[in-house]
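One protein chain is absent from this view; the other protein chains keep their places.
Chain IDs A and B follow the sequence of writing; residue 1 opens each chain.
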Amino acid sequence: MKEADPSTNEREFLLQALKDGARIDGRKFYDFRTLRLEFGSEYGAVEVQLGNTRVLAKVSCEVIRPYTDKPTEGFLTFNTELSPMASAAFEVGRQTDEEVLVSRLIEKAMKRSRALDTEGLCIVAGEKVWSIRVDIHFLDHDGNLVDAACIAAITALLHFRRPDVTVVGEDVTIHTLEQRNPVPLSVHHIPICVTFAFFDNGERMIVDPTFLEEQVKEGDMTMTLNVHKEVCALSKAGGIPMDLDQILQCTRVAIVKVTEITAQIQAALDTDAKKRQVSRK
Amino acid sequence: MTALESTSPSLAATSPAFTFSASTFQKLHPTEFFRKFASQGVRPDGRLLNAFRPTTVHYGVITTANGSAMVRIGGTTVVCGVKAEVAEPKLHTPDHGYFVPNVDLSPICSGAFRPGPPSAQAQVVSESIDRVLKESKVLDLKDLCIEEGKAVWALWVDVVCVSYDGNIYDAALTAVMAALANVRIRKPTYDEGVVKVSGAEDMNDDNSFKLKLARTPLSATFALFDTSLTVLADPNDSEESICDGSISVTLDEHGQLCAVSKVGAGSSSQSLLKQCIDRTRERATELRAIMSQQQQ
């Protein structure tokens, strides 16, 4: 099923509103939609809602044999297949260019930024390592899948606990969650994606575009940063050309957003941890 | 498709303007065509509603495989080959071997199948067979262990359909069970990380072993025709295409049920299921007789 293009009226209305300095959902240009984080009963399951966009991330782990040339490295894999649940335009088994781009972006932001310490996943060098798997399920598509997915993925990794292990010589014992407190993963830093959409030859730029805004946009750019003001990834694939100044302006905006989002993630994790402590007692 | 045949002028006054030849009628209205037969208690291929097609089982049809069998149920022919390979055990089950059943419905057996990755139907049949073997614990996977944590036997159970005319599940399951009963594996020796399997001399009881099968599940499938849920035993391809649902019952030799599935069509009463289970008992006994007859 092909995605229907917005009508001329919708398009003109949105563009005119932007010219007048307003977005049709009432947000300011540099506002994110309301972000909601909800944790499942298990460790490593988190549902993220960014406005009407909805993403579920689930982290799981298993013990496997490492590659012979990298005997101490654990594995971190992402599954970002887009589900037709999010939008009927996504087909099973056939990826559109847009889908490939979204998947690559998420992988770049999360994996290449070395947010997770894969060496810390080693149990016995050359024999056993942890393989961490992040399944990202897109449930509802109202624009900006990348930012929502990254928030879901990193929050799930931070929330996840793997079973504790003890190694005596060659023997490896994996303790169940009841036997011993599970161990959190060592996450180096929290990369957060901020996506910008450009209109009017780059005159207007907004963050966190909705689906309609994405359909009408002239260009976009996704920045991945952490709270230490380090840029992890920057992706601008096509669209209108941008001035260097504008990109620097984006960075300044992005830093503010990243700080806000990181704080919200931390707060949500803390609340959940407290809840778990209470229920254990 | 043949053209419409006009009737002779003398008959035209009493009968409708057109009549079809039987084969045209079948092509145009396959369901109505079948309904006419079913109302008389027979099927277009001459069978009664609860009759199975003639079935044959041949063992050892593939000499290079550790075990093999060919099963023919009417126009459906499947070949099953079992290959045993020395493999590394999975990390969480160091003393368990494993088996991987796979059913291949390739374009060779019917024009309805396309080349490429396995069709949904092939996957569903593979999964059903895998579940029956695992859930009814046909094999003790510990029997397939050579050295704990180091080496085990992996059994690749491949079913290839050569000719497709319906009821693939019964044919495939019978072939798998016959092939597993036919398996002979050379006794391996394990010595400091090396598994040796001698390959020269002929296999006999001293240098090889057979698989211990805890039970032999066999199945019977029934298609459900129309809203009246007329039960058709062992449906062929054309019957499957006009039926909305099916009932499959799998039994072992002690009369214990291993699997029961009822999919599609409307709700069926429990007595209908009971009727199918009873018919399966008869069929399974026949099938076992055919299998043991051939084995000698």
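Just so it is clear, contacts are C-beta pairs under 8 Å (C-beta built on N, C-alpha and C of every residue); 3 or more make two chains touch, one makes a residue touch a chain.
To be clear about the criterion, contacts and distances are computed from a predicted model.
The listed options are "Exosome component 5", "RNA polymerase II subunit A C-terminal domain phosphatase", "Vacuolar protein-sorting-associated protein 36" or "Metaxin-2", and the UniProt record of the chain not shown names that protein "Exosome component 5".
Note that of A:Ala88, A:Leu248 or A:Ala267, the residue touching the chain absent from this view is A:Ala88. Across B:Asn50, B:Thr93, B:Ser110 or B:Gln123, the residue that sits in touch with the chain not pictured is B:Gln123. Interface note for the absent chain: among A:Ile24, A:Leu101 or A:Leu139, the touching residue is A:Leu139.
Although one chain is hidden here, its contacts on subunit B can still be listed: residues 120, 123-124, 126-128, 130-132, 135-137, 215, 244-245, 252, 255-270, 273-274, 277. Taking the complete complex into account, residues 1, 40-42, 45, 47, 52, 54, 56, 58, 60, 79, 81, 83-88, 92, 133, 135, 137, 139-142 of subunit A touch the chain not shown.
Here is the rule we use: only the chains that are shown with their structure count from here on.
Work out the mean CA point of subunit A and of subunit B, and you get 46 Å between them.
Listing the residues of subunit B that touch subunit A in their complex gives 91-92.
Those residues of subunit A whose C-beta lies close enough to touch subunit B in the complex are 62-65, 128.
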